[in-house]
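Omission of a single protein chain aside, the complex is shown with its protein chains in their original locations.
Up next is chain A:
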């Protein structure tokens, strides 16, 4: 009973230009929201559907390519190349310079990942194999040299330092009851 009354009240509100909560609750939308024709739709099968989808996304028919229809839920959303915004021309006068995007340009599915603060797909100055070789070559060389240093340590040509009181037997935690082995040191 109360639900019905609430719905009537919401519908009355809707007659005014309400969007947001009242739109969701009552099921009518404001003019400021997205129109039905511009939302993504099902996967296009015929060439006409493809052309319509391309027009919807502001792309030419040659450029438009939907995601393969594997039931993943992409629908007719365009499959744009996986390039981050770092790769776009930094000197061109974009409409949104921070996003390096012009108004009306189709937005990538992972656009929030490809902004300039996040994932960067720009090519590295040196090829991947070259980078790997340099890094692991250096690390391998250093490890090899450390190994050699362990095997053939460098030291001064002096004997071990001599300590009194049987090589500091008690100071090093030796048992005071037991007799330590006698260690004598001589002058030379």
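Brief remarks follow.
As a convention for this text, contacts are C-beta pairs under 8 Å (C-beta built on N, C-alpha and C of every residue); 3 or more make two chains touch, one makes a residue touch a chain; residues count from 1.
Operating definition for what follows: contacts and distances are computed from a predicted model.
Per the UniProt record, the chain missing from the shown structure is "NADH dehydrogenase [ubiquinone] 1 beta subcomplex subunit 7", taken from the list "NADH dehydrogenase [ubiquinone] 1 beta subcomplex subunit 7", "Protein transport protein SEC23", "Large ribosomal subunit protein bL9m" or "Replication protein A subunit". Where chain A meets the missing chain, the touching residues are 152, 154-155, 157-165, 168, 170-172, 184-188.
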